[in-house]
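Pasting a structure here, questions to come.
Yeah, one chain of the complex is gone here, protein chain that is, but the others are all in their spots.
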């Protein structure tokens, strides 16, 4: 039945003519074919249902912030919150105004400034290579898939267009909110964002947030139940930038979007959903991805806001 | 067992020495004894569990915004969103800056400006008395209790200290975002906020949001399942002003606080919780109320973010 | 020769096709014929040179803020600055954002909030009629012309469209930055703005700022040399809202504009210039008025920034 739902949604998405606008700030993202659509649902019993382009790799971009946040909470516990807040920002993902208003402390770990601060917090004196090695190993572990890797061309291209993020990083540094070298932090950050995954891989990687911190099919204990709950709350409150309220209203699940067109959504106790379509809406979240999740919610009743 | 939990929490709260700061902007609120604490849980099977001062009346203040939002969605459906947005604001409850930035359109129905816009939207040419009559009848209906009423002394006192809200209302009006007379809208708004309820009454009044729009014990169909889900999402995203992220992180339930020290929280499918303690934390939400809800979550496992 | 200059400028202005946009927020201003243009120069030797519609009455609007500031400094001395700042705001004349950022204290006496605060400061427990009587007497005194009066229809119309200014006033009041009744303060403020004057009257009224506080032709000592200098500095820094830098750059004289299309400019030691044309530029200052003052500067060399 889940398979039928995903097939129906994929068929319906194929008919959509207004597919949003592909991110064009770096060439590697701009060249992606906007007509692609994939969806996968991984359930705690070990099943993965997929439809459309669910095995095509795409750039997960900001979805990676969920993974570095998880690493940060594992390593630092609640002292991570000395580095970054946990309130919705009300501003776009790359806004600097609120950063000035709050003296360089980023609002939450899912806006760019906050994710950069998380990278700084987990650096602990190490070089980018070491941190990136830890990040990719962690992704292998949670997705149970050692084939996942960085897309170095995408990372390179991001570095070549780093100015907005460089501004955020230097700004935080000027307030003493970053400890390490800005160029190295950004290097790590851009590589983290360049990770390429398919919907299937991403859905599996999200399973630990479905079952209180444990990837049930593999039995891997990723994080404590308490932290799992809290990561979900952050995804709900801040996962879609200034479109987070809209996503909560329409979809009703914790989720995190990336500018590559992917979204990872979590239905606690039920399943992890990864959806991907490159065209974005006006606030930078996948247009068809959001729509598909709405339809999935209607068909399955999955929403944290209903019984 | 729920009774035991509430008794334990109440006992623990009695030991707290730092109880926050009672709202003091109007004398009627300032004079409330800060040592009071009450909690009630109403469940879909018709049980109500209570402890502490659960039968003492208090001023529900902004919790009333949940009720007028429900009325607004019932009457206007999705056209209500022409009047008000549904994104967290990232700003305090009475901030005017974001209102200027967004040309007079309030961010969501739970900041003061947004609640005032909801009153304007449901006015439909009527006088304050008629609208207030509708509001109080609605509260009687959902709480199944016709004894609930306005506290006219509180309302009067609010009117006498109206300047911040008058600024918000005139500002919206100057952008054409209010249709009716500012003084009348504010009159309605201040009376709505003055409604006095006990924890028991409030917990019962929240039951319709526990069970997809239906007050199960009474069988009253209050709103559609779709709208119920969405009201919960708004409570989650915006129910605690710029402390909403913190509340989601610590408590993990949709909730709405009032400056009188009350909080209504919803555990879909499980129960409606009303808690009250007059002292507020730095962002204006009940200090012990929030703590009590955290403890309740730990003991019951109620959180929309875990399975 | 000055007469020739003014005639030339008036002739040139008659050829202008892009005359800006007449203020339309109240009907009384919207109906003014945009093709009018007048200019007068009053010199300390008692001469007044005029051209165009220099004897037509127009609504001086915000130019009146120079007069109430002068009254405020006379009555309160430097304690006036407890009520209002003296920095350019960088924001439009009716912005409320900076008012929130600075806790309700207006930046300078020439933005609306600041002028309202000046009215409050000079109220001293009196009724609007008494204050307005003082204001109009003062204008009679400095202009040496007892025929000048309020335009009650304009004032009435402003009151009927008061929302933006009411928002500013209630907002300041909520921070304790206004002492008296908001409705009365606004009543005074709108009448003050409604004063109708001709270019000739206005140029004469400005003479005291040309000669260190003394209206040389009448010998009236209006204010101290120190205060005269300071009023000029405020006109330079803040007289044209967020177009003040542009006016200083293009014209180089202290000046104050009004939304009725008038501008009063002061060339210390040389003369007071009043110019009027109803069409406004994008920041709300008279389009042809500004242009005419630039031309006058080129022809006369009057600028405080050259020798």
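A, B and C label the chains in the order they appear, each numbered from 1.
Everything below uses one rule, namely that a residue touches a chain if its C-beta (ideal position, glycine included) is under 8 Å from a C-beta of that chain, and two chains touch if they have at least 3 such contacts.
In this text, all values refer to a predicted model and were calculated from it rather than measured experimentally.
Engineer: Please provide the labels of all shown chains that the missing chain touches.
Structural biologist: For the complete complex, the undisplayed chain touches A, C.
Engineer: Which listed residue (C:40, C:89, C:123 or C:174) would be found touching the missing chain in the intact complex?
Structural biologist: Counting the whole complex, the residue in contact with the absent chain is C:89.
Engineer: Write down which of C:62, C:211 or C:257 is the residue touching the left-out chain.
Structural biologist: Answer from the full complex: C:211 touches the omitted chain.
Engineer: Which residue numbers on subunit C touch the omitted chain?
Structural biologist: Subunit C touches the missing chain through residues 85-91, 98, 107-108, 210-212, 225, 228-230, 232-234, 236-238, 242-246, 248-249, 252, 254, 268-270, 303-307.
Engineer: For subunit A, which residues touch the unseen chain?
Structural biologist: Counting over the whole complex, subunit A touches the hidden chain at residues 95-97, 99-101, 162-164, 166-171, 173-174, 182.
Note that in this section only the chains that are shown with their structure count from here on.
Engineer: Using the touch definition from the top, list the chains contacting both subunit B and subunit C.
Structural biologist: Where subunit B and subunit C might share a partner, there is none at all.
Engineer: Express in whole angstrom the distance between the two chain centres, defined as the mean CA positions of subunit B and subunit C.
Structural biologist: Distance between chain centres: 47 Å.
Engineer: Centroid from C-alpha atoms only, then distance subunit A to subunit B, rounded to Å. What do you get?
Structural biologist: Computed value for the inter-centroid distance: 32 Å.
Engineer: Quick check: how many Å separate the C-alpha centres of subunit A and subunit C?
Structural biologist: Here subunit A and subunit C have centroids separated by 55 Å.
Engineer: Multi-chain contacts only, two chains or more: what residues does subunit B have there?
Structural biologist: Where subunit B is concerned, no single residue meets two or more other chains.
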